[in-house]
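Heads up, one of the protein chains got dropped from this complex, but the rest are sitting where they should.
Right, subunit A next:
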Amino acid sequence: MSLSPDVFTYVADLVQRRAGIQLDAGKEYLVEGRLQPLAKEAGHPRVDAYVRDLRVAERPADVQAVVEALTTNETSFFRDGTPFRLLTEHIVPALRGPNGSLPRLRVWSAACSTGQEPYSIAMTLADCVGPDTSVEIVASDLNTAVLERAAAGEYSRIETNRGLPSSMLVRYFDAEGTGWRVREQLRRQVTFLKHNLLEPPAFGGQFDVVFLRNVLIYFDLPVKRQVLEHVLAAMRPGGFLVLGAAETTIGLDDGWERVPLERGAVYRAVPRVPAWGLPTATSPVPVVLPAARGPLTGAVPRTAPPGVLPHARPAHVPAGVPAPVIRPITPAPVRGETR
């Protein structure tokens, strides 16, 4: 009892349009298996008939249910351990100011599924930042059903046994029925929001860290680029992007540079500057000119406005400290009428 080709093509196209996820030929078994419960619920003994029925009306709630059923929600606490260790050992220390201060930390857990990832981030941060740091974690997913579960913070014993150390379990969870519930103090740190990665996030930007793990693998090339662009726009310059171990931004988007940290797929948002290296009034951050690397050549010396000294360090900057920060240049004032 396999799926008709036209039904598979329709479903694959629907999931591609709505979620950007590619379902290649050969995934008929997946479509059939995941849609079977929906078909049964709608009173259709076969998935074929259910999809043909759906196709006629394309009611938004039904379409959403199909997309949700076909998007993978596989997850576990501290999945693949390494990213959480890197968060503690490298990312958080790199985000601290020169005096070690870290007043605010905004993290986005994209495609968070049932919430194990954002709660794992919250537990990790609880252990490595002090009360002086205000932690805000935004967790998003396309699937409203998994978001509701995530926000409730209730997990079965099977779920907590996967990846969650018992020491963390007793510190951050309370036994509830036969399962466990994340304590309110931790739940309060995480805001769950519905978001489709194909669209720019509506919940603001300036994230210091974005976890986008095992998501890009489901997308084709143009969609990967689009998703990375949305993520980059939501990041603080210099912020960190954590991908799945088998994922990369290389060859997709040059807005990132790889941070060479052992097995981790960690990238850093490169501050965006115009091709000729000077800041503009709209530059999101001050741009550091590479004064220490010697005289600049090319367009900068010729086109730089007065005040930019590409060949010399200003006298007040002591040797050995990072290159001076050049403030964004405001547009030239509009001149009054010449008489």
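Throughout what follows, a residue touches a chain if its C-beta (ideal position, glycine included) is under 8 Å from a C-beta of that chain, and two chains touch if they have at least 3 such contacts; residues count from 1.
What we mean here is this: contacts and distances are computed from a predicted model.
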Protein name (UniProt record) of the chain left out of view, among "ABC transporter permease", "Chemotaxis protein CheY", "Xanthine dehydrogenase YagS FAD-binding subunit" or "Glutamyl-tRNA(Gln) amidotransferase subunit A": "Chemotaxis protein CheY"
Touching residue (missing chain; options A:81, A:204 or A:238): A:81
Full-complex contact with the absent chain, from A:9, A:144 or A:161: A:161
Residues in subunit A touching the chain absent from view: 74-76, 79-81, 157-158, 161-167, 169-170, 174-175, 245
